[in-house]
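For this depiction, one protein chain was excluded, whereas all remaining protein chains were kept in their positions.
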Amino acid sequence: MRRLTWFNATSLTLGFAFLYIPMIVVIIYSFNESRLVTVWGGFSIKWYGELLQNEAFLDAAWVTFKVGFFSSIIATILGTMGAYVLVRGGRFYGRTLFSGMIYAPLVMPEVITGLSLLLLFISIGLDRGLFTIVLAHATFSMCYVSVVVSSRLVSFDRSVEEAALDLGCTPFEAFRLVTLPIIAPAVISGWLLALTLSLDDLVIASFVAGPSATTLPIKVFSSIRLGVSPEINALSTILIGLVTIGTIAASLTTKRAVMRRRREEQMAEQAG
Amino acid sequence: MPETVFAPWNDPAEKPLIQFRNVTKRFGSFTAIDDLSIDIFEKEFFALLGPSGCGKTTMMRMLAGFETPTSGTIMLDGQDISPIPPNKRSVNMMFQSYALFPHLTVYDNIAFGLKRDKLPKDQIDARVKEMLRLVQIEKFGQRKPEQISGGQRQRVALARSLAKAPKLLLLDEPLSALDKKLRQDTQFELMDIQEKTGTTFVVVTHDQEEAMTVASRVAVMDHGRLKQVDTPDRIYEAPNSTYVADFIGDVNIIAGHATTQGETVSIAWADGQPPIIGTPSKPMDDGKVSFAIRPEKVAISAEKPTDRNNMVQGKVLDIAYLGNLSTYHVQLPSGIVIKAQTANSRRRASRPFTWEDEVWLSWTDTAGIVLES
Partner (left out) sequence: MDRHRRHRVGKLMNLRRFSLIAVPYVWLLGLFLVPFLIVFKISLSDIALSIPPYTPTLELSEGWAGFRDFLSQLDFENFEFLATDDLYWKSYLSSVQIALISTLICLAIGFPIAYGMANAPREWQPTLMLLVILPFWTSFLIRVYSLIGILSQEGMLNQFLMWIGLINAPLTILNTNIAVYIGIVYTYVPFMILPIYATLTKLDGSLLEAAEDLGCSRTEAFWRITVPLSKAGIIAGCFLVFIPALGEFVIPSLLGGSETLMIGKVLYEEFFANRDWPVAGAVAVILLLILIIPIVLYQRNEQKMMDADT
């Protein structure tokens, strides 16, 4: 019944052109021989070579990776706990404050989050570095994880948990054996979100990072301020490529799982 | 003294309100409606009955203007309606999902179509109030659709589609969302409202009981074709095919070989059993036939009946007690199972027959129908 009208086709084409042309231009120019970023000087992959020899970028990438790894794990654990408390915690003292603190960081401007955490670290005398970035990232990422996981928790049938308890599970076993497998996809997407947010963050990191720890976005930001450079184009291309592969792989996995389930259902129906 | 019966379809002088002329509708390679012609008359309560996918909804959507026929014409009041968009047709539709606008109150839902006609405010108000009264929901005018019950929503949907006083009202499974008790009450209300407003109703349904109750005529459809168009009693008592006989109500169908014997036919149907004597509705050739007989026309008795031509002996296999009726599944020696139904008109503690009882089944010469197969 649905057909693509002329209007819809136009708006989709223009819309996606707007979203993708700038990125495609960056990708194309990353293979440009010339250092001049607006003149095409022939195909070359030399900027990738230069990028991989740039110690400062490599160090920053390693720091970013470590921060992302640790902060996303902490955020996933805390965020899942937070979601569980929000959805299944029942009434407790300060519940409103708790849910406020889960939702507020989502809408808090990054400059304020960064500023406030920096002032905290200074006033308790914590040296700024990798550790403070991990703390900061884990804090705001956990709220995103909570929101993602709690939306799954809300929608799933609670009687499944009750059945587990009825069959002799302790509450913790019920969580580990029944609830966790059911919410696992949400926990994983929460973790991916936390990881992406951490890898992507510039503002908060530039507040709470000390001179000892520079993340990739901070490094990129300071070199972008000096103008467009072919190395940054190459770096952008690598990152865009990684995200594209990851997103497509994730969507194919879900699609395949859905297809398999549908096929199995059909077979079961035929068998029945 | 007989009243004049409402039967415009029998009057050649009557002009039909709707005419389908060789209408075909294809979706890609799928043929939803296959060369279909039919006349529907003014003030009729016409039911399109069939299983899902039989094309009944497509017919209705073509009348409403949401689909156009691939070939053929649809006339409303003698005018070809295919070039007229849905918003310009004096046809309104009550949707299966009711399609009430969730952001508008009941009042504004009913007023919606009237406002599109740019009627003066007081006229709209009067009409909406009249509609609210007609469907007995005066109290709920200011509520939103989510604040009323399913039965009330059904009434709002009806009132909204009637508000513009359409020449033709289409009802898509109007009662399917209601529970059984409410559905039965609402059937009668629907008939009442149809009579009061004098609007032509075309109802689409897969519920044969609903179609039989409300409709003046029923069209039984299958695979985009009309199987039979007739009054409910004719459809039930004189189905023209095994499909219709089987689709409407419960029926025993026995295959056999017919030999004409004057007014009646004799049907040989199983080894070692006497032939069934039936009366065909029209003259027919000898050959393979189906004999269809409704369970309630099959009498069951412990003693061999003496006054009937058709009788067989069998064993009670199953008994379904339905309260007002009991249905006996009786297995004949050849293995065929025939259903017989009796009314439980007397209150009794025990049933007259029980499992494994040897019983006699019998019926008169005119109880069943002989169908060419």
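Letters are used for the chains, namely A and B, taken in the order the chains are written, and counting of residues starts over at 1 for each.
Convention: contacts are C-beta pairs under 8 Å (C-beta built on N, C-alpha and C of every residue); 3 or more make two chains touch, one makes a residue touch a chain.
Please read these numbers as outputs of a predicted model, since none were measured by experiment.
Q: One chain is left out of this view; which of A:Met101, A:Cys169 or A:Ile182 touches it in the full complex?
A: If we include the chain that is not displayed, A:Met101 is the one touching it.
Q: Tell me which of A:Leu58, A:Leu119 or A:Met267 is the one touching the absent chain.
A: A:Leu119
Q: Among A:Met23, A:Leu58, A:Leu167 or A:Ala184, which residue is in contact with the omitted chain in the full complex?
A: Only one of A:Met23, A:Leu58, A:Leu167 or A:Ala184 touches the chain omitted from view, namely A:Met23.
Q: List every residue of chain B that touches the chain not included in the displayed model.
A: These residues of chain B touch the chain that is not shown: 64-66, 85-88, 91-93, 95-97, 99, 101-103, 112-113, 116-117, 160-161, 164.
Q: Mind listing the chain A residues that contact the chain we can't see here?
A: Residues in contact with the chain left out: 1-5, 7-9, 11-12, 15-16, 18-23, 25-26, 29, 37-38, 78-79, 81-82, 84-85, 89, 92, 94, 97-98, 101-105, 107-112, 115-117, 119-120, 122-123, 135-136, 139, 142, 146, 171-172, 196, 199-200, 202-203, 217, 220-221, 224-225, 227-228, 232, 236, 239-240, 243-244, 246-248, 251, 255.
Keep in mind that, in the parts below, only the chains that are shown with their structure count from here on.
Q: Please tell me the distance, in whole Å, between the geometric centres of chain A and chain B computed from their C-alpha atoms.
A: Here chain A and chain B have centroids separated by 58 Å.
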